[in-house]
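A protein chain is absent from this complex, but the other protein chains hold their places.
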Amino acid sequence: MKHYTIPRVVTKLLLPLILLFALYVQFHGDYGPGGGFQAGVIFGAGFILYALIYGLDKARRLMPPQVLRVGVSLGVLIYAGVGLLGLLLGGQYLDYNVLDSHDPAHGQHLGILLVELGVGITVSSVMVTIFYAFAGRGR
Amino acid sequence: MIAHLPALQVVIPLVSAPLCALLPAGRPAWLAAMTASWLAFLIAALLLYQVLAHGPISYLMGGWPVPWGIEYRVDALNAYMLLIVAAIGAIVASFGRTVVEQRLSLPVNKHPWFYTAYLLCLTGLLGITVTGDAFNVFVFLEISALSSYALISVGRDRRALVAAYQYLVMGTVGATFILIGIGLLYVMTGTLNMGDLAARLPAVSGTRTVRAAFAFLTVGTAIKLALFPLHLWLPNAYAYAPSPVAAFLAATATKVAIYVMLRFFFTVFGVQFSFETMQLDKILLPLSLVGIVSASLVAIFQTNVKRMLAYSSVAQIGYMMLGVSLVSVAGLTASISHLFNHALIKGSLFMALGCVSYRVGAARLERMAGVGRSMPWTMGAFVIGGLSLIGVPLTAGFVSKWYLIVGALEKGWWPVAVLVLATSLLAVVYIWRVVEVAYFKPAPEGLKVREAPLALLIPTWALALANLYFGLDTSLNAGVARLAAQGLLGGAP
Amino acid sequence: MAAIRLRDLFAVVMLFGIYSFVSASLFVVLDAVDVAFTEASVGAGVSTVFMLGALALTTSKEKPKSARKTLLPLLAVTITGLALVYGTWDIPAYGDPANPIHHHVVQRFIEDSPREIGIPNIVTSVLASYRGYDTLGETTVVFTAAIGVLLLIGGARRPSSGRDNAG
Amino acid sequence: MQILGHFNYWIFIILMMCGFYMVIASDNLIKKLVGLGIFQTSVFILYISMGKITGGTAPIVIDKAVVYSNPLPHVLILTAIVVGVATTSLGLALVVRIQEAYGTIEADEILAQDRDDSL
Partner (left out) sequence: MTPESLIVLALSIPLLGALFIALNDRRPDWREGVTLLASLLLLGAVLSLLPVVAAGARPSVDLFEFVPGFPLRLTVEPLGMTFACVAALLWPLNSLYSIGYMRGNQESHQTRFYVCFAVAIAGTVGIAFAGNLLTLFIFYEALTLSTYPLVTHKGTEDAMRAGRLYLGILIGTSIGFLLLAIVWTWAVAGTLEFAPGGILAGKVEGPLVSVLLALYMFGIGKAALMPFHRWLPAAMVAPTPVSALLHAVAVVKAGVFSVLKVIVYVFGIDFLRDTGASVWLMWAAALTVLLASFVALTQDNLKARLAYSTVSQLGYVVLGAALATSMGVIGGSMQIVMHALGKITLFFCAGAIYTVTHKTEINQLDGLGRVMPFTFGAFLIGALSIIGLPPLGGSWSKWYLLAGAADAGQWALMGVLLLSSLLNVAYLLPVAARGFFVAAPSDALAVGGPPLAVREAPLACVIPLCLTAFGCLLLFFHADSLYALLAPITDR
């Protein structure tokens, strides 16, 4: 599809919006619908769109597979790490109350934020990784 | 940290998995996997010790009380299961490196991923075992299932792919059935915690919904544990998986599925509902008997030894379900101790076979001629495992068979006892076919086969010796199994 | 469902996407906005793309088959369906606030979570905190899928392994 | 009322049966996966409809609303959807490899090839 101008332009316009929307979903998940998972998928989908339009090579330059590999693991590590942090701070595993010693609710908030971040990173990286795998196989 | 052992049990392999994926080469990844799985083993041993000394442990994830949060609940039964899974996991991990590095058609840069998938599978199985939450079972079931599909598919034979695919479809259907069952239970009780479910179910146990939930859970777990006639995915999956994977899955995956079934039947639904209202034993009994006989017969005619062992696994699962259908302490003790013993047996058999195919290149019967002489240690371990499978005294396999027969006789079921013994003879036949070829057939001319490397032999022999040890000292396998059986029959754990 | 009859896999996949989209809107009707959101992006979006990707690598036409061996599957499906109908017969009526499901565990989530967690989206608080461990598991599942896909078709391509070591 | 009250569930059952039938009966590996997807999605609908309360709103706390639909099934299903997509992608990867190894994605043709192999 490299030769169709309109999709390219539209994509160029849309892509920042999509990524922005993903970030919004990511961090607004506490208030409205959404959260790390949905954000991750949207982010991934946006990227996949980019790859579809501009070609795999360009996408790979923008988001190298090595980075994705790190991202895939990193998200899980963040999530599990928050859990372990709870342990170290004297709570149960995944206990966010202890993250903030003064205000448990704030601790919860913080914990959820971090955890959702982990989910988002993993999910988006996984989506793009899988897409790369399929797309890279075809050529 | 002692108080957090239940969480660490699962979290350590879980955290090591992504770490493993980040590592650049196979060796360090293997080291990480090794360390994590041996740590898990250590934790499992400590947990079992604690449970035996102080009674069941309850661990609240995130500190949320039951039934709002997710609870980890460790009693004699699952501490025992954890030990099995973690022990086999650790030993197979030690075994795996040599095979992965030299016998898989896997590019070097993918080796870390193999270990990652292995750790994830371990994580999933441990997670299923330790959790006290019905939905959590489903989540971890999927972790272990997905990773095992991937692990099976890296087998050298292209049929491994088809086997993995079949397993994927069957496994997903099974998991979805379990999901439906859990959903129906949830709609009737409004809770997902197993203990809470057990407390609230009797009030609604007359409803059809609960019955349907029971049916779906039964079928779902039956697929997962390869109960005859839902076992069709198993022989291919085990036959074409790489040998460490086959050893690991054969020794643990179906066992954990059986554990899930026991947990739902006995703890969640309760003995009375499962076996008096639903008459489950009337269904399980014939199925397990037919399964034992037919799978043993099929095993005799296999020329691929791995496939033969896989069919034998189906038959052995039949023994375990037979014990369950007896609904007595002796029968359950037989089942639960057979979980342990069969893990040892199949672990050592598949690993010994892995050694053979490592040197010979295939696990076909005719290729094993003369191997007994050229690989004495390997075949020694195979023979020990085989004897244990047959149930010869002084091996672990005898213990569970003993309880099974006692259980059958207690009920006065003579034909069942006779059948159990008769099918042991079938095991003699198929094991002896291998032994005969390996020891008494001359090796083909010009074929030089050396003994397997020590890195493979040591883990294999560790399990083989365990077969002997637990045939002598049965306080762990039979003793704890008995405790667990009493716990199951005595109501909530 | 048309998808069963269709031979053109491309159309099947497209139908699947549309189906996902429809069920997503159904979820909205059922007040499950989060789920709808996810289903829309996953079912209609990503997994359709994956399926198309896979189709591109394989073939998009199903081979015609004679209509044999349909009896047994039909039987199995019917039995399962009947079991479910049987099972749903005693389910409390749809939408009835008096159902036990709405009274046991959930009460605390709805009533206390704003205080205990401090965020308004109950789904998020349950997801990430009360049942945070499930979500950790879920993330791990995704991770597992990635590892699995990578193991299978990821990274460097290798020559098509026809029948190496068959047998 | 009884009939109406279970209408939702029956829709899901019919959908589920379609999906399940596709899984068992079709020979095409991709179609099987699509069937699996439909099968799973129908189960999701079951869960979500369990959580619905007539007159309730989405479980996001706002001052006006008093009745919320049950959020717990939503959480569970979020997880289940993820599991579903993970399974699908892994299955597709397998199908791709099978296509490469066998040159077909029809179950019966693969079986036939395997039979030739073992002879």
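Per-chain residue numbering starts at 1, and chain names A, B, C and D are given in the order in which the chains are listed.
Keep in mind that, in the parts below, a contact is a pair of C-beta atoms (placed from the backbone, for glycine too) under 8 Å apart; a residue touches a chain by one contact, two chains touch by 3 or more.
Keep in mind that this is a model prediction, so the values were computed, not measured.
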Shown chains touched by the chain that is not drawn here: B
Chain not shown: contacting residue from B:216, B:402, B:430 or B:461: B:402
Among B:39, B:362, B:421 or B:455, residue touching the chain not depicted: B:421
Which residue of B:101, B:410 or B:451 touches the chain not shown here: B:410
Touch with the omitted chain, as defined above, among B:22, B:52 or B:392: B:392
Interface with the unshown chain - residue positions in chain B: 387, 390-394, 399, 402-403, 405-406, 409-410, 417-418, 421-422, 424-425, 428, 432, 436, 439-440, 442, 472-475, 478-479, 482
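Keep in mind that, in the parts below, only the chains that are shown with their structure count from here on.
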Smallest number of contact steps required from chain B to reach chain D: 1
Chain pair showing more contacts of the two, C-D and A-C: C-D
Multi-partner residues of chain A (at least 2 other chains): 31-33, 37, 72-73, 76, 80, 83, 93-94, 96, 123, 130, 133-134, 137
Set of chain C residues in contact with two or more other chains: 33-34, 38, 42, 46, 50, 53-54, 57, 84, 88-89, 91-92, 99, 101-102, 105-106, 109, 120-121, 123, 127, 129, 131-138, 140-145, 147-150, 152-155, 161-163, 166-167
Arrangement of touching chains [line / ring / star / complete / other]: complete
Parts of chain C lying in touch with chain D, wherever the complex brings them together: 1, 3-4, 9, 12-13, 16, 19-20, 23, 26-27, 30-35, 38-39, 42-43, 46-47, 50-51, 53-55, 57-59, 62-63, 65, 69-70, 72-74, 76-78, 80-81, 84-85, 88-89, 91-97, 99, 101-102, 105-106, 109-110, 113-114, 120-123, 126-127, 131, 134-135, 137-138, 141-142, 144-145, 148-149, 152-153, 160-163, 166-167
List of chain B residues in touch with chain C within their complex: 14, 17-18, 21, 61-62, 64, 67-70, 105-107, 109-110, 113-114, 116-117, 120, 123, 127, 133, 135-136, 139-140, 142-143, 146-147, 149-150, 153-154, 156-159, 180, 184, 186-192, 196, 200, 204, 207-213, 215-216, 362, 364
Complex contact set, residues of chain A against chain C: 25, 29-35, 37-38, 41-42, 44-45, 48, 65, 72-73, 75-76, 79-80, 83, 93-94, 96, 104-106, 108-109, 111-112, 115-116, 118-119, 122-123, 125-127, 129-138
